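Left out: one protein chain. Kept in place: all the others.
Moving on, here comes chain A:
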Amino acid sequence: MSPTETPAVALTDVSMAFGGRTVLASVSLDIAPGSVVALLGANGAGKSTLIKILSGVHTDHGGEVRVDGSPVALDSPLAARRLGIQTVHQRIGEGIVPGLSVAENLVFEELAQRRGNPFLGGRATLARAREIQAGLGLEWSDSVLKQDVTELGISDRQLLILARALATRPRLLILDEPTSALSAAEAERLFALVRRMREDGIAVLYVSHRLGEIDALADRLVVLRDGLLTGDQAKPFDWDAALRAMLAQAQEATTARPVREGDQGATVLSLRGVRLFEGRSPLDLDLRTGEVTGVVGLLGAGKTELARGLFGAEPFTTGTLELDGTAYAPRRPADAIRAGVHLVPEDRHADALVPGWSVAQNISLPFLRSLSRAGLVQRSEEDALGRATVEALGVVTRDEHSTVEELSGGNQQKVVVGRWLAQTPRVLILDEPFRGVDIGARRDIGRRARTLAAEGAAVLVLSADVDEVLEIADRVVVLAAGEIHLDAHGEDAERDRVIQTISASV
């Protein structure tokens, strides 16, 4: 990292505006080879725009980009890749091709562009795929390589995409929230790989909201706020300064606040003998008013199954549920919503947002009945609901009529969460509500969840992130392979104990 070294990628006065709104204002940034630069910023700060410029998606930006010292035109995703800028996007699904084998997916980049042998046979594909995975130290057997890529779990898919990106020997690798779908152990595997890339002289731009990861991994930290570069630090990082640079007003760092004893309210929802997976022990669980229950567990622990079962999206096959003392057996989400059980689903694109619709229309979708007179949707009431939600969670948008696609990922998430937070449910289930959401919005969501609990609702938060759960929950439940391994309040739910329980249950 000597100052005389030519940066792998250098940005000079890069700017970008959408329809008159400036999203990036003359950002200058040098990224040295063999360094990991973390990019931090609240939702809508311009992170995604910066990434899209570097990966050749947004081509009409101002300023200059240099690769290895010479100015370049990033006028298409292909051009960016040819110049050695590889991007691994947050949404893993966008990178893999279902229907093709793991091996074919590994060599896909070469299939798609190289002027080589068009009759690449199965054996040659397999051989090349082995080379590519060896570059990452993966050890998939031939039978794994031959199976359809959809057989792979989400973390393996992530590794596949990473392996493919590395096979092109990039100068700069951009990782956008790479751990958002990974468990702690899987994330560790990824970190080891990132460190190896750094040793190989690859520059890494690492985008994440997780400060712990950045602390462990990055050599340097830059902060974006409202399209401006507001912070630039070398290790060791001053988190207070970083957070101040990120959020206009100072906020305390995200150290988990201690879990407190709940107010022991009345039981709202009780589960008896519910089996999440075939062949596992059934579980009992009571959700009470006045407390936020956090369920933490790795990927595949049964969190999503639990949430979807309670919501009637995939009804439980065994066990009984009681809501406020009466039998509750939702067979479809409509039943759950009518009974006052609301779910914020994990995957906002697949399960929550209607593409092409405005923010207000997306918010009102579940509540059209109450917003209609004689079947006619009352638009002024709908807009008012949209405006109120936008204000309550600080969604960065032109107004409530903007289509959801115009919003950044984190702001879309705020719309999805805000849709349900504006209501007063009996039970609110939040499945991974903080994905891609900045600290400010995380606080807002947490505060609202707490208010709802205090007002007499039961709140259930499911997450793979221990710190997130400790931050928001009064009570922590550790789930592993569909069984409860810990159910603790207050000091009993101490961080180390939770982590120990999780690792012991694997």
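By our rule, contacts are C-beta pairs under 8 Å (C-beta built on N, C-alpha and C of every residue); 3 or more make two chains touch, one makes a residue touch a chain; residues count from 1.
In this section, contacts and distances are computed from a predicted model.
Asker: Going by UniProt, what is the name of the one chain that was not included in the view, given "Ribonucleoside-diphosphate reductase subunit beta", "Pyruvate dehydrogenase", "Cytochrome c oxidase subunit I" or "Sugar ABC transporter permease"?
Answerer: Not shown, but named in UniProt as "Sugar ABC transporter permease".
Asker: Sort through A:Gly122, A:Gly356 or A:Gly456 and give me the one touching the missing partner chain.
Answerer: From the options A:Gly122, A:Gly356 or A:Gly456, the contact with the absent chain belongs to A:Gly356.
Asker: Check the options A:Gly34, A:Gly300, A:Pro315 or A:Pro366 and report the residue that touches the missing chain.
Answerer: Within the whole complex, the residue contacting the unshown chain is A:Pro366.
Asker: Consider the whole complex, including the chain that is not shown, and state which of A:Lys235, A:Arg332 or A:Arg447 touches that chain.
Answerer: That would be A:Arg332, which touches the missing chain.
Asker: Can you list where chain A touches the absent chain?
Answerer: These residues touch the chain not displayed: 19-20, 311, 313, 332-334, 336-338, 343, 345, 350-358, 361, 365-366, 368-369, 371-372, 375-377, 398, 401, 405.
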